[in-house]
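Of the protein chains in this complex, all but one are displayed in their positions.
Up next, chain A:
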Amino acid sequence: MKVTITEWHGAAYWRWNTDEDDDICGICRHSFEAACPDCQLPGDNCPPLWGECSHVYHMHCIHKWISQEASKGQCPLDRQPWEDKRA
């Protein structure tokens, strides 16, 4: 071995693992990389949330929606009962 690695300093961006071409929250129309309208900073505290129906929204947005009487606890896009996707 002529050279060996002693240290490696990496750098990486992380993003939400949402569909890259359609990374907008269906409720607030903001990108998942940006925060929901109620948060000032994007990142760990404003994550997206997947449902069993495979739709995804900002966690804050879908929770707000579900808490409304009119939502009947359904996903806004397919009218299926909303269930958090199990990890």
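Quick note on the criterion: a contact is a pair of C-beta atoms (placed from the backbone, for glycine too) under 8 Å apart; a residue touches a chain by one contact, two chains touch by 3 or more; residues count from 1.
Operating definition for what follows: contacts and distances are computed from a predicted model.
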Taking the list "2-methoxy-6-polyprenyl-1,4-benzoquinol methylase, mitochondrial", "Cullin-1", "AP complex subunit beta" or "Multifunctional methyltransferase subunit TRM112-like protein", the UniProt entry for the undisplayed chain gives the protein name "Cullin-1"
Touching the hidden chain, out of A:26, A:42 or A:76, is A:42
Those residues of chain A that touch the unshown chain are 1-17, 33-34, 40-44, 47-48, 50, 87
